[in-house]
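The complex appears here without one of its protein chains, the remainder shown in place.
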Amino acid sequence: TNNFFLLAGPCAIEGEEMALRIAEKIVSITDKLNIPYVFKGSFKKANRSRIDSFTGIGDEKALKILRKVSETFDVPTVTDIHVNEDAAMAAEYVDVLQIPAFLVRQTDLVVAAAETGKVVNLKKGQFMSPEAMKHAVAKVTDTGNENVWITDRGTMFGYQDLIVDFRGIPTMKSYAPTVLDVTHSLQQPNQSSGVTGGRPELIGTMAKAGIAAGVDGLFIETHFDPKNAKSDGANMLDLSLLEGLLTKLVAIRKIVAEN
Amino acid sequence: TNNFFLLAGPCAIEGEEMALRIAEKIVSITDKLNIPYVFKGSFKKANRSRIDSFTGIGDEKALKILRKVSETFDVPTVTDIHVNEDAAMAAEYVDVLQIPAFLVRQTDLVVAAAETGKVVNLKKGQFMSPEAMKHAVAKVTDTGNENVWITDRGTMFGYQDLIVDFRGIPTMKSYAPTVLDVTHSLQQPNQSSGVTGGRPELIGTMAKAGIAAGVDGLFIETHFDPKNAKSDGANMLDLSLLEGLLTKLVAIRKIVAEN
Amino acid sequence: TNNFFLLAGPCAIEGEEMALRIAEKIVSITDKLNIPYVFKGSFKKANRSRIDSFTGIGDEKALKILRKVSETFDVPTVTDIHVNEDAAMAAEYVDVLQIPAFLVRQTDLVVAAAETGKVVNLKKGQFMSPEAMKHAVAKVTDTGNENVWITDRGTMFGYQDLIVDFRGIPTMKSYAPTVLDVTHSLQQPNQSSGVTGGRPELIGTMAKAGIAAGVDGLFIETHFDPKNAKSDGANMLDLSLLEGLLTKLVAIRKIVAEN
Partner (left out) sequence: TNNFFLLAGPCAIEGEEMALRIAEKIVSITDKLNIPYVFKGSFKKANRSRIDSFTGIGDEKALKILRKVSETFDVPTVTDIHVNEDAAMAAEYVDVLQIPAFLVRQTDLVVAAAETGKVVNLKKGQFMSPEAMKHAVAKVTDTGNENVWITDRGTMFGYQDLIVDFRGIPTMKSYAPTVLDVTHSLQQPNQSSGVTGGRPELIGTMAKAGIAAGVDGLFIETHFDPKNAKSDGANMLDLSLLEGLLTKLVAIRKIVAEN
């Protein structure tokens, strides 16, 4: 297939039933539309508050849910890792290890992910140019692991805004398959409230522009009930809107991909 | 028709024969593709060097060429104006008066253009937010002239770069029909040489993303021989590539426009 | 003297009595502190609302007030011009012609100012790099007029903020005497209200940093009653605070200027 691929799911794994229900719904849509699908869920919140105690059991529990999703629906899964030790642990359960944007310059973490042999999905730092991702990709491929993707989630634009530079897509595609993270590139950081804002009505605009500009994949956080999601609800797509959007995107992709 | 419209032409009117040849070629393409077409040419270079003497004859000559293009091919024309007196003069020859981005905050100029009753095409200042264009549009409509367009040509991103914010397109469309100026939004200003740079290989990427994001029109400078154009050659599209690009854009538009 | 010079005054000339009172106060302070002083007042509001009728009498009246201030206190004056015709007219009344930031790329206007032989004060466009001011300065000096200053009023930083780049001060000083416009560089443009915001509590911080970084002059808008000034009140300095601030600045200047 020459279609784009989709990374989608809830932000964090909130529980097995929720994960399976979301996966089931997305699988039914992507199967119909012939979109290769990767289920995404965070197994821990790295920047969790200091008060909540960290529990190894919580991590393993979430990773097991990711494995269960994978086995139940025969789809690959992706999760993000934050410290070097996460790499080997998560690699036992998922197919793609994602490096968060703030950490993509941490060589040790990137190399630890690369050495698992899994696909490494490098998020472009909000402080990096598309061209600078060449060096991040090389840190993966220098280990002998050629399975590397780049994901754009926007670039700092003043203090309280992120902007997606569509000129960077052809640049990054020359290094590795490139994904547009529609959800996080619509964030508005550094709001005085300490809560990151968002503009969910623009999800469709950004996704269509991304496919038209030639991205290989899209990342979209989606939820049956975005307003009640435990994190990132501000930029999540309501699952009931996903099929309509993807149908248009597949049609655009077809035009863009043909010569 | 529900198609997008196209503003295209050479940057400056270099001569009658050249203008007619370019117009003829574009008209033949846009007729075939059912794209409403507006011929664009600058009748003077506002920021011309101090040494070249300004000649009223030059201006009128260029405006007459614009009228001749209009009459020959039965297409409307657009030109940019720089001082208040230009408005009435140019309005005798063209259908759309364009306000340059640096001048869009000059109320007198905007009002002078509006009072001609012609379509006023307001270029978004590189220093303005999409939301701020609401006030510029109001300066036109407050005169009773409802014929107003907005054209985005990018926003300052550091000192030497412009970036197009596709989130702004739905915003600006809520004020007036919105055009993406593909050519000038690819400029890289403030280069140490004093010559504005560009990245012409990205014309297709930007045009496709713009149509997918829902713009009503596109502006593309094009030339039979961009490398030898007298100005702005760095970001012009070779005319031989125009039909192929527009064909894809019409197909994307069709998908985006349908419900 | 090796001191910095000061451009200060109200934003717009609101009336003769007000202008003379403000000038008298500033002259008494700058005389005491040996600061060369230039009285600043706008003789018209270029971007005035469309509804207010433009009156030639208003312009001339304001220019005559500027002349009266000059004669009364034996100080030079500066005003900003917006169209080519303003240059010769204003030059009959004032000593320094200021080119607004949005218009500094309008070659005709810069040349018209230069040809009066007066000092031309070029405000750096919010969309320009310090290095790009070299070309603007050359447009003045190419006419044979060597009396040219540069004034920095900040650079776009995202959509709704301006930032002063102190690295640019040595760069611009290599082209011409360089002034920091403390008042306008603290603006926050493109606010959704359509009214430019500000942070007046930072006037002292910026002025001190500017003098320490080596600027040749400062521009400060000041008023007996900023909250009731007809425009720009948000970033004006209360006149009662001027002497205390200038005293510190003179002391910093002395340290910076000595070898």
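Just so it is clear, A, B and C label the chains in written order, and each chain counts residues from 1 on its own.
Keep this in mind: a contact is a pair of C-beta atoms (placed from the backbone, for glycine too) under 8 Å apart; a residue touches a chain by one contact, two chains touch by 3 or more.
All values reported here derive from a predicted model rather than from experimental measurement.
Chemist: Among the options C:Phe5, C:Tyr93, C:Phe157 or C:Phe219, which residue touches the chain absent from this view?
Modeler: From the options C:Phe5, C:Tyr93, C:Phe157 or C:Phe219, the contact with the absent chain belongs to C:Phe157.
Chemist: Quick one: say which of A:Gln98, A:Asn147 or A:Gln160 touches the chain that got left out.
Modeler: The single option touching the absent chain is A:Gln160.
Chemist: If the missing chain were put back, which residues of chain C would it touch?
Modeler: 157, 163-167, 169-170, 186, 199, 201-202, 205-206, 208-214, 248, 251-252, 255-256
Chemist: Touching the absent chain: which residues on chain A qualify?
Modeler: Residue positions of chain A that touch the missing chain: 46-50, 82-84, 102-103, 105-108, 111, 125-129, 131-132, 134-135, 139, 142-143, 155-156, 159-160, 189-190, 192, 194.
Chemist: Pick out the residues on chain B that sit against the missing chain.
Modeler: Counting over the whole complex, chain B touches the hidden chain at residues 157-161.
We take it that only the chains that are shown with their structure count from here on.
Chemist: Centroid from C-alpha atoms only, then distance chain A to chain C, rounded to Å. What do you get?
Modeler: About 49 Å, centre to centre.
Chemist: Go ahead and note the Å separation of the Cα centroids belonging to chain B and chain C.
Modeler: 34
Chemist: For chain A, write out the residues touching at least two other chains, lowest number first.
Modeler: Where chain A meets two or more other chains at a single residue, that happens at 157.
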